[in-house]
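Note that one protein chain of the assembly has been removed; the remaining protein chains are unaltered in position.
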Amino acid sequence: MTNLPKLPELKAVIFNTSLKRDTEQSHTQILLDAISNLMKRAEIEVTSFHMVNHSVPPGVYPDMTEYGYDKDEWPEIWKTVREADILIIGTPLWLGEESSVCRILIERLYAMSGVLNDDGQSIFYGKTGGAVITGNEDGIKHTAMSLLFAMQHLGYTIPPQADCGWIGEIGPGPSFGDKQENGITGFDSDFTKRNTTIMTWNIMQLAHLLKSNGGFPKYGNDRKGWEDGEQFGFELPHRSID
Amino acid sequence: MTNLPKLPELKAVIFNTSLKRDTEQSHTQILLDAISNLMKRAEIEVTSFHMVNHSVPPGVYPDMTEYGYDKDEWPEIWKTVREADILIIGTPLWLGEESSVCRILIERLYAMSGVLNDDGQSIFYGKTGGAVITGNEDGIKHTAMSLLFAMQHLGYTIPPQADCGWIGEIGPGPSFGDKQENGITGFDSDFTKRNTTIMTWNIMQLAHLLKSNGGFPKYGNDRKGWEDGEQFGFELPHRSID
Amino acid sequence: MTNLPKLPELKAVIFNTSLKRDTEQSHTQILLDAISNLMKRAEIEVTSFHMVNHSVPPGVYPDMTEYGYDKDEWPEIWKTVREADILIIGTPLWLGEESSVCRILIERLYAMSGVLNDDGQSIFYGKTGGAVITGNEDGIKHTAMSLLFAMQHLGYTIPPQADCGWIGEIGPGPSFGDKQENGITGFDSDFTKRNTTIMTWNIMQLAHLLKSNGGFPKYGNDRKGWEDGEQFGFELPHRSID
Partner (left out) sequence: MTNLPKLPELKAVIFNTSLKRDTEQSHTQILLDAISNLMKRAEIEVTSFHMVNHSVPPGVYPDMTEYGYDKDEWPEIWKTVREADILIIGTPLWLGEESSVCRILIERLYAMSGVLNDDGQSIFYGKTGGAVITGNEDGIKHTAMSLLFAMQHLGYTIPPQADCGWIGEIGPGPSFGDKQENGITGFDSDFTKRNTTIMTWNIMQLAHLLKSNGGFPKYGNDRKGWEDGEQFGFELPHRSID
C-alpha cells in the first residue's frame, strides 16, 4: 500500500438505508464497512447512521415535530451531515429501486435545500457524494441514477464512477456477504472491489481538492446575487421559432 | 457584469441531439446557444454538433464502418470530444425521455470507455459535464438522471446542479422559444435562466479547477495499477452473514 | 351522461401516499376524490387510505411486528387490498419521484407476492391498477414508469393510459387544487380531466372484463405447475453463440 494519501481535514457521513434493523444482517453494511475502513485509513473522520433505527419521519421539512410527529431525530443527524465533506448513501434493492428508508433520507436532505452557506451557495456546495447499492439481482444503475441525481441537485459534486455495489445473476439468490459453502457471496468480485476502491478514492480526493480550494468556486452560483439582479453574463439569444 | 472569470485554457463541446434536422427549428438549440454564448464570454473555445445531421450509426464501437456501416463520422467527432474539457448534451423530450439520437451519442461515448489517459485513468477523467433538456411538459429530471449517470460512469465529474431546461404545464403546448402573441415561450422563466447560468458556471469553474490541478487526482483510480495487484488500501471486512 | 356502465360487483382501493397528514391539504387527494366519485357513480365500492396516517413500517414482510416494530396496520389494510379488484396509487412528486410513503406501500405490497390464488397464480392476478401523480413541475412519467412497473410485476393488469396527474410549468409554483385569484390551479386542464377520465374507465372496465371471465386466464402462469415440471410448451432454441 504505497503512498496512501492522508486527508485528516475531511469528515464523512455514511448512511445505511437497509430495511433490516439488525446491522449485522445488512448486506449493504458489509460494503459500507469496507468504504468506512478505507476512509479511516486515509485518516478521515467517519460517522455512520443506520437509518431505520432512528426516528426519522418522512417529509420535506427540517423538523417534522412541527408537522404532527412526536419525534424526529433528523435535526440532530443533520448537524453531522452539515459538517461532513462527504456523503455516502447505501441502499438495498427492492423491485429494482432504493428502499423507502432511502427515500425518507433524500426527502429530509431536500428539506434543507434552502440553507445557504456564507457565499450564498447551497449548503451542500463543496461536498462530494456517492452511492452504494447491493441486491440480489438487478437495479444498481437505476438506483445510482436516482441517488446521484438527487445529490448533485442538492449541491454535491459527483466524481467519476461514484457508484458501486454487488448484484448476482437474475432471479432469487444469495446477497453480498452471504456465507456459502465455498466462500462468501460477492467477495470474489474483482469488479465490485475495484469499483468500490475507485469510488471511495474519487470521492475523498475530490472533497480534498474542493476543500483545499476554499469550497466550490463561487462565481455564477450565488443565489442571492441572482435575486438582486446579477445575471453573471447570461443572456438569451435574440431569436424565436415561428 | 462584474468580474466575469476568463478561462481561455478550456475547450467545450456541445451536442444537440434534437430530432429536427433544421437547427433553426430546434427548441433545445436556443437554450444551448445561450450556454455557448456564455462560455464564449468566458473565452472558452466552443465546438457544437447537431448530431442528426452527421452520419453517426448506433453502436458501441469506436468505428462502425468496421461493423457493416458505409459511413461513420464519429471517429472525426471524437477528436473534438477527446480534446474538450467540457461536455454538454442537449436533448428534447419524447415520452418523457431523451431522444434516440441522444442514446446514439451515449453509445458512441461508451464505445471509447476503454481509452485511458497517461495516468491509467479513463480518458474522460478531468472533464466535466452537464445536461440541457427541453420539452413541452414532463421529463427533465428523469432524463437528467440518465444523462448525468452516463457521464459520471464514463469518467466526467458532475458539478452541482448540472442540468437545466424548460418544460411547460402538463399536456400539449408550446415549446421553449416558440413565438407567442405576448412574448416568447419560456423566456420569462427566471427559474430556467437562473439554473442555466448556475449550471454553466459550475461546469466551467469545475473544469478550470480540475485542469489547474493537473486533471482529476490520480491515486486510487489507476486501472492498470489495479490489474497489477495494487489495492490502494481497500480490504473487505472479515465477516459474513449466515 | 349517457349509458354510464354500472359495475356493482367491483371493489376498489385507493391509496394516497401524500407526505401531508391533513387530507384536506393534499393536492393529490383532490384528483383522487374525482376518481373515487366517478367509481362510485359506476356503483363500485371504494375504500380509501391516507397512508401517512396509518402505522405502516417499511419492510418486505407481511407483518413487521415480527421484525421489531411495535405496531403494523398493514395486515388489516391488506384485507381490503386483497378483496379489491382495483388498486389506485396516488403520490405527490419530490425530486421528480414518488414519496417515501409510496415506496413503503410498494414494499408492503411486494411482501405479499408469495400469496397465490386457488389457481396457483399470484394473488394480484385478475386485478387492475393505475397511478395518480401530482406535483408542481416535473416527474409524472418517471413516477408512472416506476409505479406501473411495480404493479404489473406483482400481477396487476395495466390498461391503456393507466396514469394521470397534473404538473405546472418548470420551477416553483402552485399545485393542483390551489385556490388562485382567477380560479383553481389545474382545474382548467382539459388534458388532466380527459386523461383522468380515460384512466378511470379503462381500469374499471378491464377489471369488469377480467372478473366476468373468471379472473386472469389461467394457462401458462401456474407457478405450482411450473415447479412440478410443466413447461407449457416453452423450449429454448437449440443454438448458442460462439
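A, B and C are the chain letters, set down in written order, and residue numbers restart from 1 in every chain.
Just so it is clear, contacts are C-beta pairs under 8 Å (C-beta built on N, C-alpha and C of every residue); 3 or more make two chains touch, one makes a residue touch a chain.
For clarity, every value in this text was computed on a predicted model and none was experimentally measured.
Every shown chain touched by the omitted chain in the complete complex is listed here: A, B, C.
One of B:G59, B:P160, B:G186 or B:P217 touches the chain omitted from the figure, and that residue is B:G59. Between the chain not shown and the residues C:L10, C:V132, C:L148 or C:I170, the one that touches is C:L148. For the chain left out of this panel, the touching residue among A:G129, A:G165, A:G220 or A:G233 is A:G165.
The omitted chain makes contact with just one of the residues C:A42, C:A111 or C:I170: C:A42. Contact residues of subunit C toward the unshown chain are 1-5, 24-25, 27, 30, 33-34, 37-38, 41-42, 121-122, 124-125, 141, 144-146, 148-149, 152-163, 175, 177-179, 184, 187, 193-194, 196-198, 200-202, 204-206, 208-210, 213, 216-217, 219-221, 223, 226, 230-237, 239-242. For subunit A, the residues touching the absent chain in the complete assembly are 95-97, 137-142, 145, 165-172, 189-192.
In the full complex, subunit B touches the hidden chain at residues 19, 21, 52, 58-60, 67-68, 94-101, 103-104, 106-107, 110, 146, 149-150, 153.
Here, only the chains that are shown with their structure count from here on.
Copies subunit A and subunit B of the same chain sequence form an interface built mainly from equivalent positions, shared numbers / all numbers used being over half. In this entry, subunit A maps onto subunit C through a rotation of 180 degrees when their C-alpha atoms are superposed, rounded to the nearest 5. Between subunit B and subunit C the centroid-to-centroid distance comes to 36 Å (mean Cα coordinates, whole Å). Spacing of subunit A relative to subunit C, judged by their CA centroids, is 30 angstrom. Subunit A and subunit B have centres, each the mean of its CA atoms, that are 22 Å apart. The set of subunit A residues that touch two or more partner chains comprises 146, 149, 153.
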